[in-house]
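A protein chain is absent from this complex, but the other protein chains hold their places.
Read from first to last, the chains carry the letters A, B and C; within each, the first residue is number 1.
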Amino acid sequence: MTKPAGNVMGVEALTEFLAEAFPQVCDDFTVEEVAPMRLRVRLNVAERHLRPGGTVSGPSMFSLADVAVYLVILSMIGPKALAVTTNCSMDFMRKPAAATDLIAETRLLKLGRVLAVGDVLIYSDGLEAPVARATMTYSIPPK
Amino acid sequence: MTKPAGNVMGVEALTEFLAEAFPQVCDDFTVEEVAPMRLRVRLNVAERHLRPGGTVSGPSMFSLADVAVYLVILSMIGPKALAVTTNCSMDFMRKPAAATDLIAETRLLKLGRVLAVGDVLIYSDGLEAPVARATMTYSIPPK
Amino acid sequence: MTKPAGNVMGVEALTEFLAEAFPQVCDDFTVEEVAPMRLRVRLNVAERHLRPGGTVSGPSMFSLADVAVYLVILSMIGPKALAVTTNCSMDFMRKPAAATDLIAETRLLKLGRVLAVGDVLIYSDGLEAPVARATMTYSIPPK
Partner (left out) sequence: MTKPAGNVMGVEALTEFLAEAFPQVCDDFTVEEVAPMRLRVRLNVAERHLRPGGTVSGPSMFSLADVAVYLVILSMIGPKALAVTTNCSMDFMRKPAAATDLIAETRLLKLGRVLAVGDVLIYSDGLEAPVARATMTYSIPPK
């Protein structure tokens, strides 16, 4: 196997892309770090992400994992891609800390011509044990 | 195996429960039909569920599947349960029709003492082929 | 959506294909029924499929689900396909009956140009509640 090439988009380019392509959700997320095949993104937790009791909702965690894998793919292949999620598996392992940002540590395990697979560990900011894990498969349409 | 008992909550009781326990999302969903180990629930699609282009977002589909399995469990064991999602797998198979309600046909495959597993097929209202499928596992805490 | 065409391979053609392409495992399986987008296949349980205590092993159930979805795809598109499994999710819900054949009721939910998704419920022969469920995604290589 050849080594994956470096990133073609960094934190700034991804942040701008998010603002243009997904204006309705871009405030939810902060891209924090980009490296080859890796990315860290934060969910800026607000009232609308919470369940009664203050815990972050399942759909918000899904949303974070989905965006995280999308962004790590774009960081490697550029903004032209119209990738769509085809499969997701998630394990919800611990209750997130109340009203605390979530951090998605993301790793791209496969970047094929047609399919890309990314793995995400989601942490409550400041806690050591992950609250959830997710794997997302994206289908990358031919040019 | 003994046959599962009948429902202990019907459409009305589930609708009331949803309104009390989840006031912030209860308008999103309409419980349409309840039967032993089965349930049909509708996502009343609104602007906030859509991606640019008009298709229903992934997190909205996750949310629908999650609520659907939660409700079919409650329909069998009653409102006292504090069940939490522990695992989810989803396949996104077709693009939902633009700005059209989604229907979740839900089947409870296992209702154990500790774990419950439900299967969901999600349809765009009026179309024959499912847009997504999901399986959700809930952990049922001991009394 | 256009209706899926009918089957291009039936029970006999699939059984012959299995014997030629997978001689080492073909005795494990009996194709019982084929219909458009549906198929039923039996795992002929033998000593090698069992765990201590007589229950059918996890890998044997995986193997059954994998073959079942492969065969339902071939039944629709013919024997030329070099399809490969790309994703699997399984829930093991009940202990299979000791030393009893397993039946896989299989439904093809999506048959795309590139990806196919099939859903399987696995039963111990003669029992009503499923012992496991599986979803398998196959990638269909371009001609």
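Note that in this section a contact is a pair of C-beta atoms (placed from the backbone, for glycine too) under 8 Å apart; a residue touches a chain by one contact, two chains touch by 3 or more.
Predicted model, so just to flag it, every value in this text is computed and none were measured.
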Note = Contacting the left-out chain: of C:N7, C:N87 or C:T100, that is C:N87
Query = Of the listed residues C:P59, C:G112 or C:P141, which contacts the missing chain in the full complex?
reply = C:P59
Inquiry  = For chain B, which positions touch the chain that isn't shown here?
reply    = 86-87, 89, 114-115, 137, 139
Message = Considering the whole complex, not just the chains shown, which residues of chain A touch the missing one?
response = 1, 89, 91, 93-94, 109-110, 112, 117, 119, 121, 127-130, 133, 135, 137
Message = Touching the absent chain: which residues on chain C qualify?
response = 21-22, 51-52, 58-60, 62-63, 66, 84-93, 95
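In this text, only the chains that are shown with their structure count from here on.
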Request  = Look at all chain centres (mean of CA atoms) and spot the one farthest from the centre of chain C.
outcome  = A
Ask   = In angstrom, rounded to a whole number, how far apart do the mean CA points of chain A and chain B lie?
value = 24
Whole-Å gap between the CA centroids of chain B and chain C = 27
Note = Listed in rising order, chain C residues that touch 2 or more other chains are 89, 137
